[in-house]
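In this view, the complex is presented without one of its protein chains, the others remaining in place.
Naming follows writing order (A, B and C), and every chain is counted from residue 1.
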Amino acid sequence: MKRSIELTKDPIDEGLMVSSRTLSHQMGAVVYFSGIVREGEQGRKIDAIVYEAFEEMAVHQFKLIFDEVEQKWPIESIRLIHRIGHVPVNESSLWVEVTSPHRQEAFQACEWLIVEMKKRVPIWKHPQFVGD
Amino acid sequence: MKRSIELTKDPIDEGLMVSSRTLSHQMGAVVYFSGIVREGEQGRKIDAIVYEAFEEMAVHQFKLIFDEVEQKWPIESIRLIHRIGHVPVNESSLWVEVTSPHRQEAFQACEWLIVEMKKRVPIWKHPQFVGD
Amino acid sequence: MLMHPIQQMIEIKVNFFSYFKDLTGCEATRIDLEEGATLEQAMEMVREKFPKLESMKRSTLVAVGLEYVATDHVLSEGEEISLFPPVQGG
Partner (left out) sequence: MLMHPIQQMIEIKVNFFSYFKDLTGCEATRIDLEEGATLEQAMEMVREKFPKLESMKRSTLVAVGLEYVATDHVLSEGEEISLFPPVQGG
């Protein structure tokens, strides 16, 4: 399985990522997930979220999750970008691409890896409340 | 719910579609599905699929499906492009974008609408077998 | 020479899609029905006209206009029927 994991302080250029996609001729499905910073957190309005990561461990834990994805589903490639630092409302904090022969496994793998990320990958949110 | 449905003979420029996305500040999730023409159909190698549509009915049936999506989940927008005519192997025949406040509903709505499309939307595949 | 002067006839266009066009050899045909005829009666007439459709009976989808309707739907002048095999979008 091809894999790419990136933690970055820069905005995620999703259009560019999609345009640079490569797929073998056996692949029939690509699922993308974009996680966007919403203006509300804990019932209060925010400007942004500052994401903190234990970077080396985060990358390692993503790799372990990808190893498990590879055991579970016939996925050809995963590309994942998680933004760290200051991410304004309405911008993407997470972008994931999963490619596979058929659609069900791409959806399942994409959802599963996000759920696992939220259990294990050491990244934390610091909401920047409006007026604070 | 904002909605856009397009049947087109042209290649789908997914990067451009993604770059032109607009979201309200309450949205936290975007799910995309790209359906790609695979080189094998019915155990034989193909060059392309020619997609035939009963276009007016296809658009109408997509609208009915979107109406149901709107009843079931708090989706802000759906954009869908289905290519018709000759689609070479490794190119997208279908592109769907679903935006919503949270990820679960975006995944559920995106998968559900594809399943419903495959039951009701009058589009047919004509595989172009290699050597035929 | 009207044999049944009270019985109005309606003409219905029938469209075929995908390999139903190959089975029938045509994209569309027209059938004449007595007013009040149902979709089921129209389909029987179409199958008589194109016997190769008979074997596809169980996997035929039928629309009137842009909608899937029940086979007891009563047809009206100007409505179009479409017959096609299972759909395969995506």
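FYI, a contact is a pair of C-beta atoms (placed from the backbone, for glycine too) under 8 Å apart; a residue touches a chain by one contact, two chains touch by 3 or more.
Computed from a predicted structure; not experimentally measured.
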Residue numbers in chain A that touch the chain omitted from display: 35, 51-54, 56-58, 60-61, 82, 93-94, 114, 117-126
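We take it that only the chains that are shown with their structure count from here on.
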Euclidean distance of C-alpha centroids - chain A vs chain B, Å: 22
Mean-CA-position distance for chain C and chain A (Å): 50
Multi-chain contact sites of chain B, meaning residues that touch two or more partners: 35, 114
Overlap residues in chain C, where contacts from two or more other chains coincide: 90
